[in-house]
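Inspection log for the structure reproduced underneath, given as structure tokens.
Only a single protein chain was left out; the remaining protein chains are all shown in position.
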Amino acid sequence: MNVSIKTFASVRDALGYDERTVSVRDGSSVAELLREVLGGAPGLMERAESLLVAVNEEYAAGDRIVRENDVVAIFPMVSGG
Amino acid sequence: MNVSIKTFASVRDALGYDERTVSVRDGSSVAELLREVLGGAPGLMERAESLLVAVNEEYAAGDRIVRENDVVAIFPMVSGG
Amino acid sequence: MSERKPRIHIDIQDGPIDIAALCERAGTDADGAALLFVGRARNHSNGKAVTHLDYEAYRSMAVRELEKIAQDACGRWDVGACAIVHRVGRVVIGDASICIAVSSPHRDDAYRASRFIIDTIKKTVPIWKKEYYEDGSMWISERG
Partner (left out) sequence: MSERKPRIHIDIQDGPIDIAALCERAGTDADGAALLFVGRARNHSNGKAVTHLDYEAYRSMAVRELEKIAQDACGRWDVGACAIVHRVGRVVIGDASICIAVSSPHRDDAYRASRFIIDTIKKTVPIWKKEYYEDGSMWISERG
């Protein structure tokens, strides 16, 4: 199934793109998707625990199951204000 | 000796003047001066304990000795802001 | 606590307070936070409808007390700039009776200093508020 990935700030800088569609197997969790997406960027993999994930604009934990066409955003700790 | 009296808000309303020079005996305390000044306004006398006094623009306690030409302000609890 | 000299501005004035101008006074380049407190005339008090307010001040002493409070706040917290303007005379509903602008490098100092300033003003600065209702008026210091 296809999932839309969005990246921000240092995660985008490390991955080199801000949006991409990826294909993952049905029933994948957020954690599995993260390993897939961050696999090619070792620096990010190391600090995967500190990254935040939102599915369809709501924060999601690692065990959240991703569905077809979900929008999954991956980003570092926020620092606005 | 002569002392300048200033009054504000409900104290002024009760006394009917906002400034006056009064003559008191040398060595009078703030408390004695208050009895003198408020004597003619029984409503004020009753709540003398809740009134505030400033001598030369600094808050003063009842035992403070007043001097010639001091400016003594008498007013109710403040309520600005 | 702070080693730099904070900018302090104190005023007691008749007529509307220029809030935008006050905002511009707040904040040096070292300050990451600015906090503006605005005390406004509200349309009710203790269950009664209020039509307008009237503020009276012992002006010279009130300015001295405001300066003391500003200095005290700047000594306790790391404040870059502090401006306090109190209005006197008639204040209609919705208008500002007092504005306090405080800025600091980090927000915690601004919040603490601002709160300290307004709380202390209400205890020590010789200014009195009179509330007007449809059927009369009352000095607020009488109530307590």
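The letters A, B and C name the chains in turn, as written, and every chain counts its residues from 1.
We adopt the following convention: a contact is a pair of C-beta atoms (placed from the backbone, for glycine too) under 8 Å apart; a residue touches a chain by one contact, two chains touch by 3 or more.
Computed from a predicted model, the values in this text were never measured in an experiment.
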Touch list for the missing chain, restricted to displayed chains, reads A, C
Can you list where chain A touches the absent chain? 6, 8-10, 13, 52, 54, 57-59, 73, 75-81
For chain C, which positions touch the chain that isn't shown here? 19-20, 23, 26-27, 29-44, 93-94, 103, 105, 107, 110-111, 114-115, 118
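Rule of thumb we're sticking to: only the chains that are shown with their structure count from here on.
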Averaged-CA centre spacing for the pair chain B and chain A, given as whole angstrom: 73
Distance from the mean Cα position of chain C to that of chain B, given in whole angstrom: 26
Cα centre of chain A to Cα centre of chain C, whole Å, reads 48
For chain B, residue numbers touching 2 or more other chains are none
Residue list for chain C, restricted to those that touch at least two other chains: none
